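Every protein chain of the complex appears in place save one, which is left out.
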Amino acid sequence: MSAIQKVVLAYSGGLDTSVIAKWLEVERGLEVVTFTADLGQGEEIEPAREKARAMGIPDKHIFIEDLREEFVRDFVFPMMRANARYEGDYLLGTSIARPLISKRLVEIAHETGADAVAHGATGKGNDQVRFELSAYALDPDIKVIAPWREWDLTSRTALIAWAEKHQIAVPKDKRGESPFSTDANLLHTSSEGKVLEDPWEETPDYVYSRTEHPEDAPDTPEYIEIGFEKGDGVSLNGEVMSPATLLANLNELGRKHGIGRLDLVENRFVGMKSRGMYETPGGEIYARAHRGIEQLALDRGAAHLKDELMPRYAELIYNGLWFSPEREMLQAAIDLSQEKVAGTVRLKLYKGSAMVVGRKSPHSLYSEAHVTFEDDAGAYDQKDAEGFIKLNALRLRLLAKRDM
Amino acid sequence: MSAIQKVVLAYSGGLDTSVIAKWLEVERGLEVVTFTADLGQGEEIEPAREKARAMGIPDKHIFIEDLREEFVRDFVFPMMRANARYEGDYLLGTSIARPLISKRLVEIAHETGADAVAHGATGKGNDQVRFELSAYALDPDIKVIAPWREWDLTSRTALIAWAEKHQIAVPKDKRGESPFSTDANLLHTSSEGKVLEDPWEETPDYVYSRTEHPEDAPDTPEYIEIGFEKGDGVSLNGEVMSPATLLANLNELGRKHGIGRLDLVENRFVGMKSRGMYETPGGEIYARAHRGIEQLALDRGAAHLKDELMPRYAELIYNGLWFSPEREMLQAAIDLSQEKVAGTVRLKLYKGSAMVVGRKSPHSLYSEAHVTFEDDAGAYDQKDAEGFIKLNALRLRLLAKRDM
Amino acid sequence: MSAIQKVVLAYSGGLDTSVIAKWLEVERGLEVVTFTADLGQGEEIEPAREKARAMGIPDKHIFIEDLREEFVRDFVFPMMRANARYEGDYLLGTSIARPLISKRLVEIAHETGADAVAHGATGKGNDQVRFELSAYALDPDIKVIAPWREWDLTSRTALIAWAEKHQIAVPKDKRGESPFSTDANLLHTSSEGKVLEDPWEETPDYVYSRTEHPEDAPDTPEYIEIGFEKGDGVSLNGEVMSPATLLANLNELGRKHGIGRLDLVENRFVGMKSRGMYETPGGEIYARAHRGIEQLALDRGAAHLKDELMPRYAELIYNGLWFSPEREMLQAAIDLSQEKVAGTVRLKLYKGSAMVVGRKSPHSLYSEAHVTFEDDAGAYDQKDAEGFIKLNALRLRLLAKRDM
Partner (left out) sequence: MSAIQKVVLAYSGGLDTSVIAKWLEVERGLEVVTFTADLGQGEEIEPAREKARAMGIPDKHIFIEDLREEFVRDFVFPMMRANARYEGDYLLGTSIARPLISKRLVEIAHETGADAVAHGATGKGNDQVRFELSAYALDPDIKVIAPWREWDLTSRTALIAWAEKHQIAVPKDKRGESPFSTDANLLHTSSEGKVLEDPWEETPDYVYSRTEHPEDAPDTPEYIEIGFEKGDGVSLNGEVMSPATLLANLNELGRKHGIGRLDLVENRFVGMKSRGMYETPGGEIYARAHRGIEQLALDRGAAHLKDELMPRYAELIYNGLWFSPEREMLQAAIDLSQEKVAGTVRLKLYKGSAMVVGRKSPHSLYSEAHVTFEDDAGAYDQKDAEGFIKLNALRLRLLAKRDM
């Protein structure tokens, strides 16, 4: 294995990844390329440019990109088509962002002639797995450097001391220990660690950053309408929007009404349980709306197959296997089912909950003629039910007869 | 096939099943046995006795029973162990009650020497299937009579005329058309038909009978604690309770806080879509609590397998296959997983939502030692992650190499 | 429902469907269109023309078509991509032919202005379900006539008497009862009924029509090579062939070597068990070869997902749901996996068995460099295995610690 010369780092501009950038240069002797992406985390990304320059990284090695539309269009929406929720609840906000970052890391490595990528995820979490499986799947020869698994800067004090020794600015609010750790993008903010580590203790109010407390949300409900085409959201209250704009608008609505909070103890791929607090305001609204439109426009056979495949699909994304043949196979099945998933869903937003209250579709499979309690004019012959039941019962009767 | 002589009817005491009782006697020449069960539907069942007597049914053929504890203990709770939700949301409140009624119908047929059972479900719905598959599975030789599939009393007017002709009392409020149809038991109330038939129209306020409107619910949250043993709820706020009592208490809490409303367009087993409004106040709270305790006390492998099996399990119950070998197989797998699912879950109830905010368990698998951001004293070696990722990536790298 | 005027009958030219054709005209007063397809059943189809004419059916209403290539290319091969076997063994030879026949029946109905289709399947079997579900899926307004479920010609004697009364020629060998019933096409011949009805009795030698008895097969093995592209067979021993030609050639090889016999008790969709004897000579060879090439060219994730989906896929085909959204979804997933399934498989045919003995592929994922017992020059670092095992074990250790 030839020695690594140049590495592309997933760089947030924050203290930790600044230390990593410097450490890669100083301790590993590498040329460092930084990649900073706007995935809708709600922080400016331009300041990362100055910080990178301050560490002596040349402009041609500083990559700063707005990936919000690609993120929602090519990752979040395809996942939402599957109604994916990990372990029954989690909307996979962090998991779904990692493959996109890895994809760009690898592409930039190819553009700049780098032979490695690096990330700031720890050795205990899922994100290292997601970054690295994606990277390896896209370039089997790429090298990966995960400083948190290698270095000895494992205490806050050591990290800050090393930063100061190497002239990296340490913001005042980073000097102390943060009471919890977060990850954010256009889909969600996750918080974990420290004050959240006891799963019996309620999450302190100050942890929430993306949603109003339901108690502080408006006292009157708000009704909205989301339009869908081919399984994807395309409009809000009649106004056509791009994927990222739609999600951003739903985030604003969700924030206002305190929607999308989730307190979860989950099972990590690396084998331990962890407790997280997720805020997915727009995603929660969107996910419910998507199910709402499927109720009308998706056939039972397709819907039930999707429900059965979903846990596996969600697990694949959670485990970092977005770029895997099996995820792509499931996606092909799911996408085929969405061709006619179109129409409008009406939701009521109120103090923490988003409830589907109406849905209509140009491709509706709901037949009032069939279901009506009134005279159905021969649409349905109730006598058919007898034969249907009789033959469904036959094997059970033979079984009962045997076991009598 | 020998002619039917005596039939056991699932008798509510209401107008429809009274007409059926009389019709079975008059038109089919049968001896009629009535069975009326208290499943927690919220109506007195004793009045059914007088009504049956008024139709000339002898006391020995009038069966009135309180099945609430059996219903919750042997049907609702086992189903809840599976986290069952049909089509992502529906807690199967009607579906889970039918097998128990059929079981008693068949048992009473055996006790009274009846050779048939009868029910008041229509030929368009799922309930006929559930009643009949259960009955056939329990007695392969039983006959089933479903008058709604046979007679010509298909309009309200015809039914009432027939009732009056046969001296069946018609309550004033039954003379007109009901604006919707309901089914109720300790787990839920469902409403469907008529005013609910347009899935774009919001459910009118007057349809709700089991829950306060969230807007009218208390302005301050209420915290509760549910205790679990072997996957089943056993206490509320520290007070030990029987299954039915626990569910009744949770219903009261859910009612007060407007929890458990669900507006759903679902796929019936008989092949059409229908729109229903469900209110499952206590069930919704209980279902969330159960997932909460599983988060701590259930291993990942068990949890994911359960999640993958759940849609099938829910579909079996929905389709009336409670008494089937495959449901029993899945139950065996699920029940085995619940041995150590014990502890306490804390929930916050507020204006329509029930949120898990804390959980603790004597059998917790959550290891703060492993997950902590702090020094873990060697509990976990971060270097293990590299090999873990490398070997998980190997097939993806071989694939990428091939496809380069 | 308007009265039926014209019907397209799946017409074999044999006695039974000739009686049906006449019965539809005489008893139901319908204009009859006949459709006779060559699916490789091994009988001439042209004689059906004269027989139809003899019953007075005008030439424009007689459809005779060679569907062998379409059958193999669009039905058999796609199914084989899934490695489909119903209940572990059955290669679905009858099931896969029905949708194609129904498709042409419906298309011919549209061409000729017919409003109904008819078939000669009985009311006890799966074929009626397959014909009719396919027809309804392709034309929701089509009517279906299944004379065997309606008429009273249920004994052989009655049928023959009716035939003679209506001037239908009754061949001598059809006068007695056949000792078993068969269905044949290019993929298989199935035999069932009568002498096969006792599942303890070995199938008599005279039942077999498509394969030599293994005891009579050549005493020396024969080696063959099948070439694949995109998951489909394209050549035999280096010679490029069309799908139907390839299958026909494999049938000849299989016949010679006594390959593809299957004695099965299976579960019908209509709820009873039946016993059948299947001969699928070429199909058995092909199915094994397809698995052989997948072993090299298909990734583990894709392969395992396919294996998990297969039983459901096979059940859908068996149950007549070829034209269903869920079968199409599964097909989309399966087909995506086959893009690189290419190469050559070598098989040894000998006295009843077809064994894969070698396979090679331009898209092989097999890496001798990785797997070798010899020095692998760093392709694989054995130390990675420790971390892999440690993290896979972590949840099990936490579990064991809890339960100690």
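In this document, chain identifiers A, B and C correspond to the written order of the chains, with residue numbering beginning at 1 in each.
Keep this in mind: a contact is a pair of C-beta atoms (placed from the backbone, for glycine too) under 8 Å apart; a residue touches a chain by one contact, two chains touch by 3 or more.
From a predicted model like this one, the values you see are computed outputs, not experimental measurements.
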| item | value |
| --- | --- |
| Which residue of A:60, A:172 or A:402 touches the chain not shown here | A:402 |
| Touching residue (missing chain; options C:53, C:175, C:230 or C:370) | C:370 |
| Residue among C:28, C:256, C:300 or C:363 touching the omitted chain | C:300 |
| Hidden partner chain, residues of chain B it touches | 1, 267, 270-273, 299, 301-302, 304-306, 312, 321, 324-326, 328-330, 332-337, 378, 391-395, 398 |
| Footprint left on chain A by the chain that the document does not show | 299-301, 340, 363-365, 367, 370, 380-381, 383-388, 390-392, 394-395, 398-399, 402-403 |
| Where the unshown chain meets chain C, residue by residue | 83, 87-89, 122-124, 128-129, 132-133, 136-141, 146, 148-149, 154-155, 181, 193-194, 197-203, 214-215, 219-221, 261, 263-267, 270-275, 291, 295-296, 299-300, 303-304, 307-308, 310-312, 315, 323-325, 346, 348, 350-353, 355-360, 364-368, 370-373, 375, 380, 382-386, 388-389, 392-393, 396-401, 404 |
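In this text, only the chains that are shown with their structure count from here on.
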| item | value |
| --- | --- |
| Where chain B and chain C are represented by their mean Cα positions, the distance between them in whole Å | 41 |
| Distance from chain C to chain A - Cα centre to Cα centre, in angstrom | 42 |
| In chain C, residues with contacts to at least two other chains | 299, 301, 391-392, 394-395, 398 |
